[in-house]
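Complex shown without one protein chain; remaining protein chains in place.
Labels for the chains are A and B, by order of writing; each one numbers its residues from 1.
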Amino acid sequence: MEQFTLPTRMRNIIYTLVGIGVLSLIMGVVNVMGAEEAEHHHAVQRLWGNILINGLFFFGIALMGTFFMAVQYAAESAWAVTVKRVFEAVSQYVYVGALVLLVVFAAGAMHLHHLYHWMDPNLYIEFLADGSLNPEYDEIIAGKSAFLNQPFFWARALLFMGVYIWFTRRFRKRSLEEDMSGGTSLHYNNVRDAAIFLVFFGFTSMVASWDWIMSIDTHWFSTLFGWYVFSGWWISAMVVFLLLVLYLKSKGLMQQVNESHVHDLGKWMFAVSFLWSYLFFSQFMLIWYSDIPEEVTYYIARIDHYRWLFWGMFAVNFIFPMLFLMDRDNKRNKGYLVTIGFIILFGHWLDTFLLVVPGTQHADWHFGAFEIGLMLGFAGLFLFVVTRALSKAPVVVKSHPFLDESLHHEIH
Amino acid sequence: MAGKTIFGMYDDDGTLMTGAAALIDKGLHIKDAYTPFPVHGLDRVLGVKWTRLAQCAFIYGLIGAILALSGFWFFMISDWPMNIGGKPNGVLYENLPAFIPITFEFTVLCAAHGMAITYLLRNWTLPGVKARNPHPRTTDDHFCIEISTEENNNFSEEDINSLLKETGTVEIFERA
Partner (left out) sequence: MHSEAAIRKPLILGDKDYHQITEDVCAPVEGKANRLWYIAFSIALIVALWGIGCILYTIGRGIGVWGLNTTVGWAWDITNFVWWVGIGHAGTLISAVLLLFRQRWRMAINRSAEAMTIFAVMMAALFPGIHMGRIWMAYWVLPVPNTFGSLWVNFNSPLLWDVFAISTYFSVSLVFWYIGLIPDFATIRDRSQKALPKFIYSTLSFGWTGNVKAWIRFEEVSLVLAGLATPLVFSVHSIVSMDFATSVIPGWHTTIFPPYFVAGAIFSGFAMVQTLLLMVRKVVSLEAYITRKHIEYMNIVIVITGSMVGIAYLSELFISWYSGVEYEQYAFLNRATGPYFWAYWAMMTCNVVTPQLFWFAKIRKSFVMSFILSLFVNTGMWFERFVIIVTSLHRDYIPANWSMFHPTFVDIGIFIGTIGIFFVLFLLYARVFPVLALNELKSILKISGENFKKQQH
């Protein structure tokens, strides 16, 4: 039986990362407490904004663990069976990830921060008590209040997260059971669950992205936004799967995973990068081309104040995978995959940064030790959860109707 | 010694694979094989090199992309700059988003057709070319290996014939 135990070196790395994260968080809090009146709001936005960025980024990756596994079931695909435990392990972060997001939302509801502009109740009051017009009244946001209101927002968030977690638990539980019992009945249950999950996720991931991200720029709207966020999560998750598989292989585990499996993961990384770039371009080009004020402000804010970060992020996430993963041999080359993987993983973290920060810190933004530190801290937390899940079960499933087919997987 | 070509026919891709491997083990050199569909792994058995058509496609695509972009620069920026829909054509990069779709299409066009033409030429499959497969059933359900006596000087014709028979051929024939 192949069992993963966390090597001391990796454990130390994880603890160091978490340590850096805790220090950065303290730094952020101190920064808020020490800030002068004028700076206070900004420091708060920076602190909570970064927690939200990391909350979204890693929760998204975890969700994609469940999503990608469900896709494999629904598509009757076999090749990925040998690496299925990695998807499962990644998905186990949903609990912590959901918690982080809920903390951010709760803090917003308590007005500890102002990331979600629409949570400000003043915007909805047209007339003040004395009968005069409320200068803070926002007609557009008030028009959205049937959707953007606290009770409905919380109901949606709790429902979505609850259902995602419920499915993740079921897949994991059945997977561990299947190791013991074998047979095909559990498999067919998984196939059925996968179909239901995909339908639910397909719709709710879109709504979730409106709720949790698009509503930051409260006035702005884009119908493509949900699929754009979705593809960003997906590519980040593909990179994480690949890095974990290569790591486990380097530790002498997962010997059943051959070059063809790695090649296939590499292909996915390439293809989903293309998908993400396509959606980025579709959204950007249509808004740029039509140039109508209610939409284009979103990109003007990013291009005026975040020019290098914005274009750099796109260039990295598009050009790197495109240029270096097009060649067949590179998709089997560990060095290439790891290097490109880390670069675009950071690239997509930057994408999340650009989803949140321009709407919350506007022109006066920061990117420094605090941002990097907190990101590393969350990465440590993520790795802690994922490696723990990995060590709880054999790294390759012991029984699955498609296991044999996957073990014989061979492509040119 | 005048060169002769001996053909061994199999009626199954499995026997073809094991047969070809056995013959090569004995030191025979197999010139080529004709099959009704791609038999995976046969290239490795016969030691045929993998094709570099994909690299060609990349180069054709690159040429397409460069052509398209320089075309835009010439048509829209240099030769007759037009301000259409508030999209000034002063410099190429300012208007790049509008040029991406055709650049992409033209890249694919050049890559696909360039590669297809190269493929047809390399295989020498063109209108009017005569087929060179040794037996009509190699496009139906038979698998044929081609052995040249010239390349196998240390074997006599009889040797080759008997070796072929041992591997389970259904028919052996030869051509001068």
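One rule holds in what follows: a contact is a pair of C-beta atoms (placed from the backbone, for glycine too) under 8 Å apart; a residue touches a chain by one contact, two chains touch by 3 or more.
Everything numeric here is computed off the predicted structure, so don't read it as measured data.
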item	value
Contact set of the excluded chain (shown chains only)	A, B
Hidden partner chain, touching residue among A:W154, A:Y247, A:Y289 or A:F367	A:Y289
Absent chain, residues of subunit B that touch it	13-14, 32-43, 46, 48, 50-51, 53-54, 57, 61, 71-72, 75-76, 79-80, 82, 84-85, 87, 89, 95, 98-99, 101-102, 104-106, 108-109, 111-113, 115-116, 119-120, 122-133, 136-141
In subunit A, positions touching the absent partner	75-76, 78, 139-140, 143-144, 147, 184, 187, 195, 199, 202-203, 206, 210, 219, 221-227, 267, 274, 278-279, 282-283, 285-287, 289-290, 292, 294, 401-402, 404-405, 408, 410-412
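The working rule: only the chains that are shown with their structure count from here on.
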item	value
Distance from subunit B to subunit A - Cα centre to Cα centre, in angstrom	42
Subunit A partner contacts - residues on subunit B that touch it in the complex	54, 58, 85-87, 97-98, 100
Residues of subunit A that touch subunit B when the two form their complex	281, 284-285, 288-289, 291, 326, 328
